[in-house]
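All remarks here apply to the structure that follows.
And now, chain A:
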Amino acid sequence: MNGMPPTTADTFPRLLAHHVLVRAERPAIREKDLGIWQTWNWRQVAGEVRALACGLATQGLKRGDHVAIIGANRPWVTWATAAAQSLGAIPVGLYQDATAAELVYVFQNAEIRHAIVEDQEQVDKVLEIKEQAGQIAHIFYGDPRGLRHYIQPELMALTRLKELGRDFDAANAGFIDAEVAKGKPGDAAAMFYTSGTTGNPKGVVHTYAALIDRARAGCELERLTDAEEVLAYLPPAWIGQNIFSYAQALVAGFCVNCPEAAGTVTVDMREIGPTYYFAPPRVYENLLTSVTIRMEDAGQVKRGMFKYFMGVAGRVGGRLLDGAPVSLTDRMLYAIGDLCTYGPLRNALGMSRVRVAYTAGEAIGPDLFRFYRSLGINLKQLYGSTETAVFVCVQPDGQVSADTVGPPLVGVELKIAENGELMIKSPGLLKEYYKNPGATAEVLTNDGWYHSGDAGFLDAQGHLRIIDRAKDVGQLANGAMFAPKYIENKLKFFPFIKEAVALGDRREMVCALINIEMEAVGNWAEKRGLSYSGYVDLAGQAAVFELIRDCVEKVNADLAQEEKLADSQIRRFLILHKELDADDGELTRTSKVRRGFVGEKFSTLVDALYGGKSEQYVKTQVKFEDGRTGEVSATLKIMDAKTFPASRKAA
Partner candidate 1 sequence: MAAKKNGPIAALGAVLAAGLLAPLFTGSAPGFYIEVLLGGLMAGVLYSLVALGFVLIFKASGVFNFAQGAMVLFAALALARLAEWLPGWIGIPAGYPALALAFVLAAGIMVAVAWVIERVVLRPLVAQDPVALLMATLGVTFFLDGFGQTIWGSNIYAINLGISKDPTFILPSVFQGGILISKEDLVATVIATALVILLALFFQKTATGRALRAVADDHQAAQSIGIPLNRIWVIVWSVAGFVALVAGMVWGSKLGVQFSIAQLALKALPVVILGGFTSIPGAIVGGLIIGVGEKMSEVFLGPPLVKLWDLAGGGIENWFAYVLALLFLMVRPEGLFGEKHIDRV
Partner candidate 2 sequence: MFYRENGQFKSSYREDQQLLGIRQDRWFIFALIAFAFLAVPYLASDYMFRAILIPFLIVSLAAIGLNLLVGYCGQISLGHAAFMSVGAYAAYNLVVHFPQLNFIVVLVLAGFISALIGTVFGLPSLQIKGLYLGVATLAAQFFIDWVFARVKWFTNYSPSGSVSTAQIDMLGWTVNTPVEKYLMVLAIVIVFALMAKNLVRGHIGRSWMAMRDMDVAAEVIGIRPVHAKLSAFAVSAFYAGVAGALWGFVHLGSWEPAAFSINFSLNLLFMIIIGGMGSILGSFIGAAFIVLLPITLNQVLPVMGRWVGMNFSTAFASHLEFMIFGALIIFFLVVEPLGLARLWSIGKEKLRLWPFPH
């Protein structure tokens, strides 16, 4: 049952048809609705899609048109997507929380005439922008609640649309099949709008070939079968969701499960127990925090047990996953732990059945990463973006580590530009930015290389390491690469360090300003019976300095492992006397460090660092919560950190 579909199934509608042939009765999609998991098998799904497609045809949807789809993870979203594609139209997913203004731009940019939306809320939003967005002709809605008294001619319920479709289908048998037959792998399959940091969003156009090829590559690597269960809980407008819960489902023929409501996702996850799972690092982080918090309230015995077995897991779990040798006693210990801790924990997280779990998007802390793997959850990193149809690099089983994103996936070529930017050539690259040749030219070279905008390099094992956004990467005076964010992340992975600012661009060495994590360090201090009056005092303590110095030197140690970064080891550092704060402009509102600003604000300190002083008096304005401003002043110690000789391993 788990063979890949033939290559002749080269568009999503054809893939759908293929599954109707080979696994008509297997579940294709489930939705927790009215208290139970309503299930549709592939035959039924095909029927729904067919009806919708015909319906859309009656409403004048033509090949090449764009269809806006605004909704949560509901079966009809999938069906509508497939239906549009059956007609050769291009579905454009939009986020439910998109503002009217954003909608206006997209609707105009893609000349959208047909919109398929979830409910009254979205209907209102679309009607509101009708004037500006011009040519909206049809709005179809899934949930009729509250819409009974709407009289606008554009409106129609999906149920009605399907009726029309069925009648039409009955009248013109073969029409839809003909339309599907017309589809070509090179046609645009879907369009995804990326909200660029500046300017208007850009519509990323992907062809069937691109999406299906990447989906297939992923499936083959992980040997995904039609037995997989996935939980569709991320916004459908996001390409990742489209790949994991649409493209790959259609390639491997597995079942997609839609949660009942936003509020019930965790419960639904526990019920379904997905076997194939994706989440951004922050989700894993939140889960872990909730686990630790809940364990806090547990009784002595349980806490002891938990602590002990997590220790065992830390030692053994990862190795077992990687198939590395483990002593018999450890295996037995782990088995016991699995019975009374890991197993129940996985169950509570809804991950008992997870075979493959991905994370991507940003760097993930090694401890966090190891925690899940030690539980026996096969968490792996992948690298990709909207423009690359996600799959560029994936860590294969057995070659997993916290700081790489794995080797390039089949069909992908990588090269590093001299400015350190990662260049990608892959069958999954975007066709173009819709109606934006300028932007397209910026990212796509004539010979088909894509500018990822990320700085990275391939390590000794040929695994890709992403270190920073290319534009943030600088150079040390000696010309060596300097990637501040990478260093800062490494520092921030230590629980004791809240924020860090690495300096060194066009300087002879790297120095760091560090914020301690008040709570963690506070606890640490109390355990040692150190008394302290407040942040400034604590930050000034010699013991704390030692503590942080350890962290810094650990970072240096593994920086030394990477020849390109060996020179970026932190020579000197200090602990700031105040917490970096958005109110003082040191962080962005999304709490990212504003490196430049901090550099200027604390110029005296910076000078002191590079001037080789051993301490420096400083006085700073601060805003308090209540808006008053005051001053903090302190004499800050400045320390040297041990550095290590760069290990020159043969690559």
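Criterion applied: all candidates are chains of the complex that A comes from, given by their letters.
Basically, a residue touches a chain if its C-beta (ideal position, glycine included) is under 8 Å from a C-beta of that chain, and two chains touch if they have at least 3 such contacts; residues count from 1.
Given the structure is predicted, the values throughout are model-derived calculations rather than measurements.
This complex places one of the candidates 1 or 2 in contact with chain A: number 2. Chain A makes touch with candidate 2 in their complex at residues 30, 35-39, 229, 270-273, 291, 294-295, 297-299, 302, 305-306, 339-341, 343-348, 350-353.
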